[in-house]
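The complex appears here minus one protein chain, its other protein chains still in place.
Coming up: chain A.
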Amino acid sequence: MEFRRVVVTGLGTINPIGNSVAEYWENLKNGVSGSEMITHFDASKFKTQFACEVKNFEPNDHFDRKEVRKLDLYAQYALVAAKQAVEDSKLDLEAEDLTKAGVIWGSGIGGIKTFLDEVTGYANGDGTPRFSPFFIPKMISDIAAGHISMKYGFQGINYGTVSACASSSHAMIDAMNYIRMGKANIFITGGSEASINEAGVGGFNSMQAMSTNNAEYKTASRPFCNTRDGFVMGEGGGCLILEEYEHAKKRGAKIYAEIVGGGMSGDAYHLTATHPEGRGAINAMKMALEDANLKPEDIDYVNVHGTSTPVGDIPETKALQAVFGEHAYELNISATKSMTGHLLGAAGSVEAIACILALNNQLVPPTINFTVADPNIDERLNLTFHKAQKREIRAALSNTFGFGGHNASVIFKSFIE
């Protein structure tokens, strides 16, 4: 079966360092940290009191009052990112066969704030169940895909992907594959997450997964640094319009990049820890290269999962060396979570956008906040510390790994006809 080619024709994001793609790139290339003390709730009793929150977001600027009440924040971020991407793509929805237009959207948790509020309300009551009829449809992690489809009339393939911090990468890979196979011509895909609340922060704190470096909150997300002590939670959404190449060409669409391969694997190892030798990561990256019909030497930039946890960053560098061999030293590698924090299920989508913008600008966004080398990480690797680096980038690979051992790698290439 001859696969059809798939290109990216629209981008949108709302995240801790940008409420638009342009603002995101400006801050990415300049190494701006999105971390601040938490404002979403009173975190004074929590071990972690800072996070990378979305800034200056007022739901009523985007939705009417009735809509807001029916949308968990994660779904609001989804709709905001999708709107930007659809507008950016300049798709003429009137002219499209909307049964061949789909939505696949990732979220690791979905509406955790809605769950928290509804269950709290019940627990504080007299035992009479007074759950809102919107409780379930606000909370479930597939509802963002549903909302987006209703907004744009997309009647093709529609569902959500759930694989913790790899959720939106799985979404993009699925969307790419359906277009390749001819099951759809267009997808709105990506992911969103909004878990900076008591349950999200408290839950991840108990797992000892998050940084508790409140004193140095601005620089606490420090992947590969020997003083790293956990990830910094982020939130927001990222959206990509994927489109079949001939379809995009015919309508004269702007093509950002080609999505050429996806790899997926399971660690089959531990609930939350990555395999110490990065076996799942290796398999995912190898599968992505094979899927893209590329050699390791064809990749110039890797946007790593690199969350800044003591146990996660080392196996990923080992995996990179296992996959890329000597070429690992020719790569530019960067962890943009040092700036955005970890957007959990939305990480794959916002980091895919980082890869695409890196390709378009031939500039590698940096890994910030690094001060002390980790003896377990090969110092010959170019981890793009401190400042963005100008270089030729032909293809970029993005890694995401989720609790449960879900790994996904996606490859984007500069578009060449």
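Methods note: a residue touches a chain if its C-beta (ideal position, glycine included) is under 8 Å from a C-beta of that chain, and two chains touch if they have at least 3 such contacts; residues count from 1.
To be clear about the criterion, contacts and distances are computed from a predicted model.
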Undepicted complex member, UniProt protein name, chosen from "Acyl carrier protein", "Dehydrogenase", "ABC transporter permease" or "Transketolase subunit A": "Acyl carrier protein"
Absent-chain contact - pick from A:K45, A:R130, A:K250 or A:R380: A:R130
Contacts of chain A with the absent chain, listed as residue ranges: 64-66, 69, 130, 132-134, 137
